[in-house]
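Yeah, one chain of the complex is gone here, protein chain that is, but the others are all in their spots.
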Amino acid sequence: MSNEQTFSVQEITKLDFELFRPAIKEDSKLSIVRPSLSYWQDAFRRFVANKQSLFAFTLAHVLILFSFVGPFFWTIDPTYQDNTSPSTPPTLGRKAVIVGDAPTFEPKLAKLVETVPANSHTLISSVSNLRVISTPTTQRVLLEWDPNGVGGGYTVYRDEVEPLGDRWGVPVGDIATPQQFNFEDIQTLEDRLYYYTIVTKDFNGEETDKALTIPVQVLNAIDLESARTFVADAKLGAVIDLPAAPLGTDSLGRDILARLMSGGRVSLFIGVFASVLSVIFGIALGGVAGFFGGSIDTVLMRLTDLITGLPFLLFMILLKVVLNVGPGESGITALLISLVVLSWTGTARLVRGQILQLRNSEFVQAARMMGASSGYLIARHMLPNLIGVILVTLTFQIPSAIFTEAFLSFIGLGIAAPATSWGAMCNDAIQSLLTRPYEFFAPAIVISLTVLSFNLLGDGLRDALDPKLRSNE
Amino acid sequence: MTLPRVLNYLKYGIKVALMIEVLFCLGFPSIGYSQLKLKTVTLALSTEPPNLDAGRATDSESFFVLGHSMEGLTRYGKDGNTAPGVAERWTLTEQGVVFYLRADARWSDGQPVVAKDFVFSWRRALDPATASEYSFILYPIKNAELINQGKLPLEQLGAVAKDDRTLEVTFEKPCGYFLGLTAFATYFPIREDLVQRTKDRYASNPESMLFNGPFKLTTWVHGSSLRMERNPFYWNKKNVDVDVIDVPYITPDETARFNLFKTQKIDILGLNKENLSNAQREHFKLRKFTDGTVFYFSFNFREGHLTANKNLRKAIRSVFNANQYVSRIVGIPGTIPGTGLIPAWLNGVNGPFRKEFPLIAVKNDIAMGKQYLAAAMKELKLKSPPSLVWLTTDSPTATKEAEYMQNLLKTTLGIQLKVDKQIFKQRLAKMRAGDFDIVSAGWGPDYADPMTFVDLFTSWNGNNTGQWFNKDYDQHIRNALGTVDTQTRMGEMAKAEKIILEELPIIPTYERTIIYTHSDKIKGLVRRAVGSDPDLTNVKIAD
Partner (left out) sequence: MFSYAMKRILIGLMTVYAIATITFFAMHAVPGDPLMRAKVVNEVVRQNLETKYGLNQPLFVQYVTFLTNMLKGDFGISFTQQNRSVNDIIREHFPVSALLGLVAIITAALGGIVGGAVAAIRRNQWPDRTIMSLVILFVSVPSFVFAAFAQVGLAEIKKKFGVEILPVAGWGTLAHLILPGLILGLGTMAFLARLMRSSMLEVVHQDYIRTAKAKGVAPIKIFIRHQLRNAVLPVITFLGPAVAAITTGGFVAEIVFAIPGLGRYFVQAVQQLDYTVIMGLTVFYGTYLVIVVIIVDIIYGFIDPRIRIAGA
């Protein structure tokens, strides 16, 4: 204290030194004071005592273990595309019938019995004896019927539900001649029940109401070579068990559970690392701006405005060019840079706002009076009081980083195919949200769990660290 | 920021505030019109028409509106052939064509449609100052290209209005498909007095447009809605059954449109693969048509790209299974898997081109592919299968396609695909610069003639992205371009297509099929690959 210099030596010598004896160290056996703990010891003690925090801590570890250790137990390759069963709902027991190469389809034509007058509409009838030739599988469904030989040909329909009136489902084939009596369906087949309808067309090529429908149960097909990887002595025509897909497969036949594990490694890393980086960045800039104020505040806060005001998609494109991320490369650095640049502004604004409020609060004023240095003020008085806001933003940065990563990867700046992430899985599955919701729910649930665990962890940490809550126990 | 700008923003603020007040206090203006039994077809468009200036329009939404509100000398008939439009008859020769305009063709202000309206419109589209992107489609007319380059005055165009009802067109060289072109939007008439009056804002709103088609645009709220009503001056109005075409929704979201159809807010709905199951469950009456677009993988032939090696291309062709590709990636059953460059919907001499000039089906054969690859590696002096750059865009389907191909080539040939994902314009930039090995692309027809496809791979075509140059191919196309004899033209183009399938500058993947549904009251809806689609001019509306 510089004030001491102003006391004169004489004044000091006048004092009675007897008044200044060393205090006697008393044995305080009667200790009603709680043990003297440092700030951090106390924080740790309170954190561990909180059941909620422990639960969150465990959950976070479960997610980490799931992603990093899981692949040792669930060994399916996340990039393996199983052509036998794409878009399979969660299942433990899938079966497939082993099929060989399908022979090339040849249209079969019946001999024309007699020439029919062009306008003999009354002769137009539906086909009869519609039947399936050989086992209908996802590889192909082969239909044959007895043709009526009159009219402008047929339309083949396929329906996932039982037809209603002339609502026969999806038109899968056009047959131009009434003599043809077979049809091969090879596209987009799934192992389910279909209803096939053959509709007779009139001489103008318009559909009539003459139709015949049969139900067809389609089986999963697997080729011999693939089947041998599961069952060594597999034979054509045999039905074998396929490995389970507890969370189903995606539209390219990739195992969702395996993808969830490999995606977790990306998402957890990006989610946590990028968030922490951006929050640290935000705290530093916002803290400096709020604490020092004046022109530093102006410059830094206008910089945040500037960053917020720039059209971010445009800059992401530019960043990709500048950082020269080549085709097929995962630009992790570019990704981290863009995630941090994109998200620090929010934290900076919040921290600055809080510091402005704290800067003029009584305890800070007092500390300042007592000559505390800026660093000390920030570290001991400001930061602990900011912990609530910081942890909230940190928690919220996680899902936002996970989804921003997915978006950036989607536009080609981030994780390159075939690698994936939870966010990317969500985005892919959104396309088929209403038809195959399970594809969406798997990644959405793990993202929610991650957010939940960090949210609770944040709460626990805040309770432990926040000085304002210390006195309440 | 200047003071007027601040005031402007304030004005917006006040406007918004007023809007809210009006909304909350006065209740809402009802949008339900007191319908006097008007026969209305309601639609949702995916985007708003960017430009309804016939001379400058380039996209399908604009073509839809223009196709209903305007009419060319000819129009697309029901079966894809050309039918008389403003011209009631014509005489076509090697040198040119003379159109005779019908007397009762009128503009929506009652004035007759005359030959000079066409001449003005075509000259305007070719005027360098207009900078029309589709001006090239007028090039079959004598001197058109030179005029467009600014090397000749507009008056030199080989299209002369002999009198109000006679239009004489001279060709640059014989043009066998010219009558198909005159149904195209760039060939529609435009009134000179209107353009002079409205200047830059021509066709930016219904007030700055005149119509000579079956309908006239009456309201257009940008980004939100538009409405077309029966044009009382249309010469053939008695054959038009629809009174109103109402477009109250503009959204690219497929599910939103699905829900709008489901709740009977719109009458026509296209279905993507994700909505197909739901459509079956809802028992929609599903129909299909081909929109004419052909998709393919295009290889790069520039210096230093391994894909210039024929055996490598053949190897990839051999392992590619078009039906599996359709099942996994396209997902629309009934899609025609890619066989050749010329799609199945195009006509040849008397019937479908594909029937008259059949192709030999290519079967996928992995063992064969491996042989081709081995040969390619020998020629290229490679020790291991190469890695190639796959240029693609940022759509969900493109992403899936890239992952599918990456897996396919890796598991069958051991070729590593490096996926280069770019946003729309950046992908185009890379395509044009030749910065890729393989790119997935598609081509939609400009007119209903195989020429719109085969022309693509000539050495002089700027859209030949892979820069594959083949002298024989060029010669066949030149032969086809030099005659109006259909038999010769089709024959030459078929020969050209054979070269494509042998040399493989591209691997055709599929021809797009659209599955759609419409409400029961619409009868006789025509969908087509070229021109305005869907065509509501000929439909009947049941009460």
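The letters A and B name the chains in turn, as written, and every chain counts its residues from 1.
We adopt the following convention: a contact is a pair of C-beta atoms (placed from the backbone, for glycine too) under 8 Å apart; a residue touches a chain by one contact, two chains touch by 3 or more.
This is a predicted model, so every value here is computed, not measured.
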{"item": "Residue among B:103, B:428 or B:542 that touches the chain left out of view", "value": "B:428"}
{"item": "Among A:48, A:310, A:366 or A:379, residue touching the chain not depicted", "value": "A:310"}
{"item": "Touching residue (missing chain; options A:41, A:298, A:333 or A:374)", "value": "A:298"}
{"item": "Contacts of chain A with the absent chain, listed as residue ranges", "value": "52, 293-295, 297-298, 301-302, 305-306, 308-311, 313-315, 317-318, 321, 345-346, 349-350, 352-354, 356-357, 360-361, 385, 388-389, 391-392, 395-396, 399-400, 403, 426, 430, 433-434, 440, 444, 447-448, 450-452, 455, 462, 466, 468-469, 471-472"}
{"item": "Where the missing chain touches chain B, by residue", "value": "1-2, 4-5, 8-9, 12, 15-16, 19-20, 23-24, 28-29, 31, 44, 50-51, 53, 56, 58, 128-133, 135-136, 145, 148-150, 200-204, 221-225, 248-253, 255-256, 259-260, 262-263, 265, 423-426, 428-430, 432, 462-463"}
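The rule is short, and it goes like this: only the chains that are shown with their structure count from here on.
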{"item": "Residue ranges of chain A touching chain B (in the complex, touch as defined)", "value": "79, 81, 83, 86, 104, 157-161, 164-167, 169-173, 185-189, 251-252, 317, 326-329, 410-412, 416-418, 427-428, 431-432, 434-435"}
{"item": "Residues of chain B that touch chain A when the two form their complex", "value": "255, 273-278, 280-281, 283-288, 323-324, 326-328, 331-335, 361, 363, 387, 389-391, 394, 396, 399-400, 402-404, 406-407, 416-423, 426, 515"}
